[in-house]
Structure formats: structure tokens, C-alpha cells
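What you see is the complex with one protein chain gone and the rest in place.
Naming follows writing order (A, B and C), and every chain is counted from residue 1.
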Amino acid sequence: MKKKAAVLGATGMVGQRFIKLLEEHPWFELTALAASERSAGKKYSKVAKWVLDQEMSPEVGDMAVLSMDPKAVGDIELAFSALPSDIAKGVEESFARAGITVLSNARAHRMELDVPLLNPEANADHISLIEEQRRNRGWDGVIVTNPNCTVAVLSLSLKPIYSSFGLKRVLVSTMQALSGAGYPGVAAIEILDNVIPYIESEEEKVQDEAQKILGQPMKPATFKISASCHRVQVIDGHTEAVFVETEQKAEPEEVIDVMEKFRAEPQKLKLPSAPEAPIVVKRNDYRPQPRLDRMEGRGMAVVVGRVRRDLALDGIKYVVLGHNTLRGAAGCSILNAELLTAKGYL
Amino acid sequence: MKKKAAVLGATGMVGQRFIKLLEEHPWFELTALAASERSAGKKYSKVAKWVLDQEMSPEVGDMAVLSMDPKAVGDIELAFSALPSDIAKGVEESFARAGITVLSNARAHRMELDVPLLNPEANADHISLIEEQRRNRGWDGVIVTNPNCTVAVLSLSLKPIYSSFGLKRVLVSTMQALSGAGYPGVAAIEILDNVIPYIESEEEKVQDEAQKILGQPMKPATFKISASCHRVQVIDGHTEAVFVETEQKAEPEEVIDVMEKFRAEPQKLKLPSAPEAPIVVKRNDYRPQPRLDRMEGRGMAVVVGRVRRDLALDGIKYVVLGHNTLRGAAGCSILNAELLTAKGYL
Amino acid sequence: MKKKAAVLGATGMVGQRFIKLLEEHPWFELTALAASERSAGKKYSKVAKWVLDQEMSPEVGDMAVLSMDPKAVGDIELAFSALPSDIAKGVEESFARAGITVLSNARAHRMELDVPLLNPEANADHISLIEEQRRNRGWDGVIVTNPNCTVAVLSLSLKPIYSSFGLKRVLVSTMQALSGAGYPGVAAIEILDNVIPYIESEEEKVQDEAQKILGQPMKPATFKISASCHRVQVIDGHTEAVFVETEQKAEPEEVIDVMEKFRAEPQKLKLPSAPEAPIVVKRNDYRPQPRLDRMEGRGMAVVVGRVRRDLALDGIKYVVLGHNTLRGAAGCSILNAELLTAKGYL
Partner (left out) sequence: MKKKAAVLGATGMVGQRFIKLLEEHPWFELTALAASERSAGKKYSKVAKWVLDQEMSPEVGDMAVLSMDPKAVGDIELAFSALPSDIAKGVEESFARAGITVLSNARAHRMELDVPLLNPEANADHISLIEEQRRNRGWDGVIVTNPNCTVAVLSLSLKPIYSSFGLKRVLVSTMQALSGAGYPGVAAIEILDNVIPYIESEEEKVQDEAQKILGQPMKPATFKISASCHRVQVIDGHTEAVFVETEQKAEPEEVIDVMEKFRAEPQKLKLPSAPEAPIVVKRNDYRPQPRLDRMEGRGMAVVVGRVRRDLALDGIKYVVLGHNTLRGAAGCSILNAELLTAKGYL
């Protein structure tokens, strides 16, 4: 028997990714689509501006869009939230209060101490915050968040380095895809023949969330981190140039080795969305490239290349790429729900 | 009376930039175009695949292409070299030996100790190497080089920081324009919806040349530097994310201040190609952008934005943009020739 | 003494083009900027999202935005309208009623019989409709419109063919620039690696307006015309593939000849914005190209290439390119105002 799931914020780009991932999911069944009052009561195909390359299925197109109210959405166990941050706060709480497990891609609750910010290959143990959260808040349900897209990719690539060699400093410069800005997002006339050197609040999220994810529950990691975030003309796939100073000296081949051997809880539990290898390392200098590598592991693996010595930090530098709306958003939320299921939280 | 000048390697993209810059130059007169044997003896318009947005002038199109031999090129004082590095070595030496001042954009001689690597706002004093070179080599002419495009932009932005606060470490991640790869350069199907995370030899050039430029003649600077170089879908204009650890602590506003006030020898001498302000600082977070800012100072200024604290190095980070074939190539060579003229070397 | 002019709808992309063109105009002086109530009362720099590559001048940025009411705008002779069509109707009439000459880029009044739809090289004689309009409407002012961007380019290229050989049928397939959709217009994720095969109402405008422009005042031309309009990933410059069946048989060289020799009223009157040659013909098969040719004649000329026989219509086919926001919008309106001035209507 599949668990019934709703998508909150179903009309946006991440909502669409949720829908596609749930359509054929072995454990979950999409039974409700909820969106803003403007859309509620109408057929999904009438209100959603579909932007994915894969088609909207007719069954989904025929579903009625519901209000974002636990009562309206009815009998579900799970709610996947693709809501804008300002709306997410209240709506997600109301669903958790109603006994529903909320898997949220929104920023609203990520940095709260008793809310797991789960990137499951990096910190499956943070799942223990669920008890803490229930104790604190007295809810039957719970809110579990996944990281910002840039951090999801970065923190996964850092995890085996952190475990094996420790981290003193991380500097990251990003070349981010357009889909990260949602729809309509960036205007075509702004980005053609251009780079946009700023993404609002992104650098702060990268810095704060990386430390939370790689730390212990309720105790962020203390390595130093700095990000510079930029938008480039790519549809999907964030490319990140990473410079790392480790606690213990590490040679490039050692870093490649720990990355390639890295397997974590989702792999051990054989979760349906878990990539076989969460980090794929390329030895061809011209890789990773977003168009060629973003679908590695059905968009759930990150691809690393150009692992080499760094002369400024006496450390390591590399390039990592990941799919920003799969590993970096909807896919990560689904993987979180799978982890909760396998661990008996659902 | 204008000084007569040749362009060596006149058919390529940088050669075309030289031609355009010389066409209306107040001090220099384009009298000869030289290229490989394949092209020699033919009309320029027949052998050059013109790629600039500005048109080729009919006068230039009618010029006969000459062999790359000082005798063939005839009576000139200056030769601007846009040759590929492997050919540049011998050809440039033969012109210098023949008494000609060679202004070279090629990599071949840049790192030789007695060859000035001149980015004139950053190190006009390196011009003194000319005497050293003549002593060493016994030539009547001389070879003066300009930096790699990425370094030209970077080192100019670093100069006032280095002078005012000292430099301990520099990390730079680039988003480089397609014109940097010449013509045909990058294939359209490789870069559309994509980023290419590698540019051959580029990171080494950035590291070595930055230390030479910001050092003293024959004595490179000793700050640590690391680069990660990437190609993005932009026609002209390299965007660089720079992270800096200074010797003395510097606040963002102090850095902005020294950048905005920065003027150097080319400004003092009012050289024709010198931009009024070599560094323009934008306070709008969404700038600099290559399409909007690359022509600042007729392509000879660099534009800096997003100057802010860096939490990993306890330093400063910023984004700098410059035109890679003007400030970063042909324009810099011309400015070097102007400096030599004003200083009596020509 | 320059004539005082306002821009209505000053914050959008065409409004910005008007501002730039008026800033240094020898005959007109920009004295008022009007926009929607949301913007009125604020500084222009605070409400306009500036999207042109050329910078907004500080003087313009400091201007207060006014309401779109003739009284608020004060003492002006001319109003250039870049309003959306639904708003344009009422606002433009109120200005005309108040004695002001309205030069409109909006669609609202274009097809009204007594309103000149002026593309001055093609139909300067339609200016006579001004008297007709005043008679009909009893206004002191007048409304003069310029064509849709696609038609402006097309009809200019057709004019000498029509005059010399007559026209039976015209088929046109367009590859239109993104700026034609205004700002934000097309989302980047929609057009990257893509073509959009539909532009709402565009084909009807092309068909109707071409016949009106090339006809006599109040009597549209009767050639048959069909358009297929598509959006491609180009910032500025509409490229149009044109297939023509003429009344009298015409060879490609004859068509080239009449195009190259074509000069019209704006050239005879030496209007400030008139290009020297309104149609520039290229004989290189790879031209015209939007990036290389859109600024021909400061964006006011159209560039024709590939004039050749057409086997299906036993006629002629060619490709024409023109700048859609200069010749195809703001520039054409300004040229219309210049024509009215030279002809004593202002």
C-alpha cells in the first residue's frame, strides 16, 4: 500500500518536479495538489504553466487544485512543499500540526535548531531531530527540510573530505542554472551573452546551511566558509568551483579515492531514489559539464572533476556539478521521505 | 609624424582588434600586415575571416599580406604581435634583432626575466627591463609583452589593494568569454546550455603572471595565488570572482576607496588609450555584467562590484570584469606602445 | 528653440529607447516622463528597471515621473507614446484632444482609417491624413502611429519593389528578437536551446499593416500577404525571410538595383534620424546577421541579403533584417516627428 502524498505549491517549477517524481514512485502516491487561492478549485492543467521538458500527464492535468489547508487536502501522510518561503512558514506548520509529515524545499524552517536540514548522504543522523522537534512543538506531524540547491550539491561533495581529512576553510564560486530562479525567473534579455554576478540571499544560505548539514544535530560545524554566487546561461545544473583547506593534508588522489568510495545511508538502505554512487569523479579535465553530466544518477548524483592541488590554501580544489532541481530540490525531498519511511518515521 | 607599425598574425581575432585600434590611432600608423606563408602575397580581405562586429575597412581589406620577415615588412618602428605562442618565439626575436620594438600579446616570452610583462597601470616601472634585455641580448629592438587576458583584468584590480594593504593570498574563479579562445574557438554545440570547466594552461598563466606583474622587475611577488578557470556562454568580457587575504586588514569601503581613487602612469601621461579611471566600482549588486560593462573606458577599464567581507579568509571578496580582447589583449599592447613612446623608448 | 516632448509609458523598454534618442536630439527636448499611477510622483531612477546597454543618464534618473494626464505633463508640443495598447487608446486621445501631437508606437489607433500609419520612407504621403483626422475628430492635436516592428522592417524593404514592379503576393517567415517582447518578456528558460513558433497577434498585424502602409491614404494595397512569426534567441534585430511574387517579372539584380538606389522623403529632407541609405544590400550570402547588421544606419536602415530567384512563386526571395526597437519602434516614431516638423505640421 503506497503512502498518500500531497504537493503544496504544485504549480511552480519545483512543484512540477515533485509531481513527475511522484507519478511513478514505488512507495508514494500523489493524491492531492494544493496551491494558492487563485488556483484552488480549478483543474491543474488550467492553472499550471508547465515548464518541464517531460510532458504533464493527462491524469495530473485533470486533478482539481486544492486549497493549502490540511482539511481541504484530506487524508494524506506526506506533504511535499515547494512553497515560496514567506507562505511556507505558516502553511507547513499547519500541516505538521495536523499530523502530516512535511518534506519542505522552502527556506522558512531550515535554520531552526530542531528542524532537520537533511541531505541524506551527508547527514542522515540528523533525522533524530524529529523527536526533538515533536517534543518542543507538541505536533503529531513534523517538518523536515532539504537544503538550498547550491548547498545540496556542495555539502554532498564535501562530506567524505570532511569525514576523512577534516575541513578548515571552504571557498566556493558558483555558476548557477536558470531553473534555480523558478519560472519565469530570469528574463532572456538579461542573461543572453551575459553573467549575472548576484543571487539574492544565496551566499548566506550556502554559508549557514553547509555548516548546519555537516555539523552534528543542533551543533553546526565550525569550518570557515565563503561563497560567491553567479548566474550563467544554463538551464539545469549548478557548477561550483570549490577551494578547500583540510585539517589533515590530503593529496588529490586521496580525495578522489574517498569520494569514489563514498556510500552512505541511502545507498545502504537501497532507497528508490538513491544514486548508486552519490559522487561520480571524472578524470577528463573537461568534465563535469552541466549539459552532459546533470542527469548522472537520474539527477541525484553529483559529478566532480578537476581535483587538484590548491596553491593558495595549500589544499585541494575541484569542480562539482549537480542537478539543482533534482538533487538540489524536489529529488532531495523525496529521498528524505524515503529515508524516513525506511527508518520507520512514516 | 606617426610611427609606422606592423601587425604580425594579422588574420586572427586579436590581429583584427589590433587593426581596428590602429586605424584611427593618433600616434601610430598601420603600414604592414604580416601572416603565415599560406596567406602571404594575397589581399587581406581574401585571407582573413573577419569576426569583429565592426566592419573591416576597405583600405585594410586591400592591403597585401606580407611574410613574417623583417625584410618583407619593410620600414617600421613597431610590430604588434598576435601570433600563436609556438610561432611567436622565433618571429618576435627576428624582429627585435632587426631593431624593431615588438609589442607582443603572445605567451612565448612573457615569463623570461628580462622581458617586461607590462600591464601599465599595474607596473609601468617594469619598463626598465628594456635596458636589461638589450644588454643581455645585444638587440637594437626589444620585446615587450602584455599579460594573458585573465591576468590583465585581475592584476589591475589587485594593484591598489596590493599597494595599500599588501596581499597574502588570492583565489580567483573565472567565467571567461568565448572570444578568448579565438576563432573558431569553442564550438557552438559544446557551450550552448553549458559551462566548460577547463581552459588549457590558463590557471598556470594566471598564477605565474600575476606574481611577475605585481612584483618588482626580475623579482616576482610572493603572495600565494590559486585560479580555477571556466568558459561560459558570453562573447566578450571575462568575469572573475576574487577572494583576497590582505597583509593588513582592510574593510570593503577602504578597498572601494583605493580602487576608485586609483590612477597610474597612463593616466598621468594622458596616454591616448588610457581610460580615465582604470577601475570603475559599481555599488549595484547586480553589476558588473559582461554585456553591460565590458566597454567601460572603451574596453580599457575594469569594472568591480560586490566588494564585501570574506568569511573564510577573513579578507575581502569582489567580482571584477574586463574586456578580454581589449584590456586583456590588443588594447593593452597598444597602451604599452604608448607608454614606451611617452617615456622616450620609441 | 527645441520643441518640448514627453514620453508616455517611459519606464518600459521602448520608453527607454525614446529617452535615449531624445537626450541628444537636435530638434526635440525631453521635458516630461509619464507613466502609470504606480510610478507617478517618484524619481524615474526609482521606478524604471533600466534594460538598455547604454546607461541611464543621471539627469533622466532624477526626473520626477508624472501622471499620464495632459495637465500633469504641462507645456509640451509632442508626446511619444510607448504605452501598452489597452491603455494607449484613451490616453493618446486625451493628449490629442489637448492639442498635442502624439507619435504613437502603440497598436491602438494604427488601423483607424484617418490615422496615419507612417513608415516615412515607405509612405510619407500618408501624412495628409492629419487634416482628415482633425476634420473628423475636431482635435487640435493629432495621433500619428508607426508600424509594428516586423512590418516596419518588411514594408521598408518592399517599398521599392512595389513601386518598380508591383506586388501580387508576399509571404514572410520571421525570426524575431527577444526585445520585441519588452521586459521581462520571454523567460530565459523558455528560449534557451529553443525556438518559440508563435507571437500573439503578430501575424495579423503584419498582414494588415503592410497593406495599409503600402496602399494610398484610406485605401489599403491589395496584394496578398501571409506571415509566420517566430521568436529566436537574439537580443535585438528581427530577421525576415521574404518570398515575393511581383506584378511585372523582376530579376534579382534589378531588385538589388532598386533597393540600393532607393531614397525617399526623409533622405531628401535630410531628417536628423534618417539613414543615408534606408536599404543596404549585402552580397555576401552569410549576411544580414542580427548581431553584425542591426546597427546599420544607427539602427534606422534595414539590411537585405540573399536576393535570389524564387521557384515556387516564380518571383524573388530575400532576407531582410532591421532593428526592432529602433527602426521598428522608437526610432520610427522620432523620424515621424521629424517629418512632421519638416513639413510644417509642428
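To be clear about the criterion, contacts are C-beta pairs under 8 Å (C-beta built on N, C-alpha and C of every residue); 3 or more make two chains touch, one makes a residue touch a chain.
Keep in mind that what you see is a predicted model, and the values were worked out from it rather than measured.
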Check the options C:A34, C:L83 or C:I235 and report the residue that touches the missing chain.
C:I235
Which one touches the absent chain: C:L8, C:V170 or C:A188?
C:V170
Of the residues listed, C:I196, C:L269 or C:M295, which one is in contact with the missing chain?
C:I196
Name every residue on chain B in touch with the hidden partner chain.
51, 178-179, 183-193, 233, 235
What residue numbers in chain A mark contact with the hidden partner chain?
53, 192-193, 291-292
List every residue of chain C that touches the chain not included in the displayed model.
169-171, 173, 175, 192-198, 200, 207, 224-226, 228, 230, 232-235, 239, 241, 243, 285-292, 305-306, 310-314, 317, 319
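Following the convention adopted for this analysis, only the chains that are shown with their structure count from here on.
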Taking each chain's centre as the average of its Cα atoms, which chain lies closest to the overall Cα centroid?
B
Give me the rotation angle that lays the C-alpha atoms of chain A onto its copy chain C, rounded to the nearest 5 degrees.
180
In whole angstrom, what separates the CA-based centres of chain B and chain C?
41
Mean-CA-position distance for chain C and chain A (Å)
47
For chain A, residue numbers touching 2 or more other chains are 192-193, 233, 235
